[in-house]
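A single protein chain has been omitted from the complex, and every remaining protein chain is retained in its original position.
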Amino acid sequence: MADLRKPALSGAGASGEGDVALASPRRVLEVPVWRVRLRLLWRSIKVNVGLFAENPIGLVGLAIIVLFALMALAHPILMATVWDRNVYDPVVGIDVTLAEFPSPPTAAHLLGTDPLGRDILSQLMWSARSEFILGIVAALVTVVIATVVGAMSAFYGGVIDTLFMRLADIIIMTPYVTILIVMSALFDVGLFELAIIIGILAGFGATTVIIKSQALTVKVRTYIEAARVAGGSNFHLIFKHIIPNLLPLSFLYMMFTVTSAIFSEAVLSYFGLLSIRMSWGLMIHTTEYSGYLLDIAKWWLIFPASLSITALCAAFYLVGRALDEIVNPRLRKR
Amino acid sequence: MAENVLRVEDLTMHYTTRAGEVSAVDNVTFSLAKGEAMGLVGESGCGKTSVATTVLRLLPDNGKILGGHIYLDGTDLVALPEPEMRKVRWRRISMVFQAAMNSLNPVYRVGDQIIEALETHLPGLSIAENRARVEELFKLVGLDPKLMDQYPHEYSGGMRQRAVIAMALSCNPDLIIADEPTTALDVIVQDNLLREMTELQKRLGMSMLYISHDIAVIAEVSDRMGVMYAGRLAELATTVEIFKTPIHPYTIGLMSAFPSIVGAKRELATLPGEPPDLLRPPSGCRFHPRCPFGTEICTQQVPEFNDHGSGHFAACWHPQRSA
Partner (left out) sequence: MPAEPLVSVQGLQKLYPLTAGLFKTTRSFIHAVDGVNFSIPAGESLGLVGESGSGKTTTGKLLVRLTDPTTGHMYMALNGGKVDISTLRGKELKVFRRHVQMIFQDPYESLNPRRTIFDTIAEPLEVQGIGDVVEREHRVAELLSMVGLAPPETFLFRFPHELSGGQRQRVAIARALIVEPTFVVADEPTSMLDVSIRTGIMNLMQELAARLGVTYLYITHDLAVARYMSNRLSVMYLGKIVEMGDTEELLRNPLHPYTKALLSAVPVPDPTLPRTEPDIKGSIAKPIDPIPRCRFFDRCPIAQKVCENSDHPPLVDKGAGHLAACYLV
């Protein structure tokens, strides 16, 4: 039974042709490893983007995000070209040609002006940038903290685990708005400070518990044992094996943190507790402060800002849900 | 000649996946006589479990029967509408799945689960009558009837398997399909269970279809056996016949690759390559890429499933006459 007719080239079949040249061994090994890794990374990005694009929920969310991003980018352009700085500045601009403020939408002021004479559309667009910065900084802080803490808690167990889990319990139990209010009483909380605080709270709070539970499932996998037998140190196991398997989940929760951050900022600004110059929440605060909150006739004072908050929060949430289906293949519809 | 309780004719079934159509079962034909124990042997992906789920019409959403017939005592199950099929399942054909631990619901008592099956398929009996039947079944499979009121986690692996067999027997089916019934069990427990299943089968005169990847198990429990490869039946004959004079090169290869603790220690043959991808199966005979006897015709034409004498079927262009 020794004679082979056609040695079956199993598994090599359809996938993966063209990525690594099938030339002589020496030739192929001359392609530097980092180049190959880059190519593999690119391939995996393409695959994931493809998966993401199949989900209409994610695409809608992404579209909204892109819309607001464009708004944020368009603002400085408009300020430099079409808009008169004195009139359209979101914080100190004022239109002296108008008789009374707030004034309804006109050709010059597409969304009207606020009680202080500032253009609403300009405020909206300018704030979009801050909201993004806030959201992304908070999300990054959360993800870094939650991933490292979650992985360490799961890996080491014992005292470290107890410590971080109890900390998480305390944070989850405490209404975070209260914490933020107290903080703003203690020191000046601007946008950046707020982002860091939210990031830390979320990072040591619920997110870390979720990531830790995922890390626990990774920790008991056989390939971790195999890595240990190969001689891997704890550091190697955590950072080269466990954390890479946590990243999809971390990335997912980043989206939810952005939502939470934007919303928290809106709430705090509404109460006038933040030291920021302009934001959507602050726009609503200005409306309230001037007594126009319940004045539906002056809809442009509330709706643009609150709808923007809702829309951007929802957008990130939808993207998060779409990512969830990629990260958890079981949620996929087939 | 005993009449056939099951006759499968040219059964073909595909799974539709993202990547394409998977040809899981292709023109499979065999029959099972009343009171007979038949084995279906093959490696993973050969289609043996697919045949079982197709016979029971328990295909997932993406599975579709493309052709063929499944005659259960004359009725074609392929054409049967679902409500009718529901009456057939469990009452006429029942199945013992692999890893029975997963077939038992952990939050219900084992006895209650069997009673539920009875109530669903044989309604009209009182609780007392059903309980009596469960006791009877437990004794039949070698379980202490007192265990009826315990939960699955309180049972050992072997006991759980027996409970699942009891469930399969509960409605007095004509045919039981056992898919790898002992794979997850220790060897001594496996031996025990196989002996009891064989004895039970003979005593009740039941027909059984055993599915396994282990030819030793099939050798011991089945009167007839079929060897499946890549969705097709390679060979079909009585067990003794197949072991004595295997015809299909795959069967020969499989047997010489199987280590045994009895007899002289011989060198184990290796089968080169791997089982084919059923998304793009090889043309002609699906075994040709690995077959040492393959020729031109094997790559072009699907070999016919012919009788090579006294009911010994094989699908090969170069059947091996000697053992």
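As written, the chain order gives the labels A and B, with residue 1 at the start of each chain.
Everything that follows uses one rule, which is that a contact is a pair of C-beta atoms (placed from the backbone, for glycine too) under 8 Å apart; a residue touches a chain by one contact, two chains touch by 3 or more.
In this text, all values refer to a predicted model and were calculated from it rather than measured experimentally.
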Residue among A:G158, A:G231 or A:G291 touching the omitted chain: A:G231
Residue of A:Y156, A:Y223, A:F239 or A:W299 touching the missing chain in the full complex: A:Y223
Touching the absent chain when the full complex is considered, from B:A219, B:L279 or B:V302: B:A219
Sole residue of B:L66, B:A79, B:V240 or B:I297 that reaches the chain not shown, by the stated touch rule: B:V240
Interface with the undisplayed chain - residues on chain B: 43-44, 156, 158, 186-191, 194-195, 213-217, 219-220, 239-240, 243-244, 253-255, 257-262, 265, 268-272, 274-275
Contact footprint on chain A, counting only the chain that is left out: 10-12, 15-16, 19-23, 25, 28-29, 33, 36, 40, 221-223, 225-233, 236, 241, 244-245
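In this section, only the chains that are shown with their structure count from here on.
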Rounded Å distance, chain A centre to chain B centre (Cα mean): 52
